[in-house]
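So, chain A:
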Amino acid sequence: MIALLVRDLKLAMRAGGGFGLGLAFFLIVVTLVPFGVGPKSSLLAAIAPGILWLGALLACLLSLDRIFALDWEDGSLDLLATAPLPMEAIVSVKALAHWATTGLPLVVAAPIFGLLLNLPVEGYKPLILSLILGTPALSVIGTFGAALTVGLKRGGLLLSLLVLPLYVPTLIFGAEMARRGVAGLDNTTPMLMLAGITCGTIALLPFASAAALRVNLR
Partner candidate 1 sequence: MNSIWEYANPKKFIQTTDKVLPWVSILSCVALVVGLIWGFFFTPDDYRQGSTVKIIYLHVPSALMAINAWMMMLVASLIWIVRRHHVSALAARAAAPVGMIMTVIALLTGAIWGQPMWGTWWAWDPRLTSFLILFLFYLGYIALWAAIENDDTAADLTSVLCLVGSVFAVLSRYAVNFWNQGLHQGASLSLDKEENVADVFYHPLLVCIAGFVLLFIALVLLRTRTEIRARRMRALLARERMG
Partner candidate 2 sequence: MMPELGKYADTVLSAYAVSIVLILGLVLVSLLRAKKVKSQLQEVEMKAKGNG
């Protein structure tokens, strides 16, 4: 399992796009928002948590189809399926690798992007906390979508259509937690809900993803 994780991370580094592309996309979204809504800093500050959450979600979405597609094309997936690893473990490791290459860099970079959007000082802690709690769920749910569409030729668009509705609860609670934090309100409830969703998806969704992957390998 560790071997698989190391390999996936190595591949992401070698391909060059792994860490960089998601972040670059995130940066572009953040740069474009002021052009769209105007440069007023009070407005930007008000929508910053939402923009950062949406950016994280879209950046995550971009790299989803690569989770299994490459391994599918070169046959590694067949070989992994016959290897002594349970499919659930493979799926979980893949989700972890995806999070490490997209979710984690976004969490780390979020303060800088918050700066660009005039996020108030007291907003940083809840924003980053919400991203740490929420992005794993994005990766796990995304892995499920990727497992469903792995065999399809043009699965990219379908993948977005399938995954985005599933992102609704995570987005709502994540952004709400950050927003309440910025406004100085109590954000315990959305935080607990967000943590609950993340734990629940991590615990249960790999079984569904593994089932979907097995069906697709037939």
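Basically, a contact is a pair of C-beta atoms (placed from the backbone, for glycine too) under 8 Å apart; a residue touches a chain by one contact, two chains touch by 3 or more; residues count from 1.
Quick note on selection: all candidates are chains of the complex that A comes from, given by their letters.
Only a predicted model underlies this, so the values are computations on that prediction, with no experimental measurement involved.
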Pick from 1 or 2: which one touches chain A in this complex? 1
Complex contact set, residues of chain A against candidate 1: 144, 148-149, 151-152, 155, 158, 161-162, 164-166, 168-169, 172-173, 176, 180, 189-190, 193, 197, 205, 208, 211-212, 215-216, 218
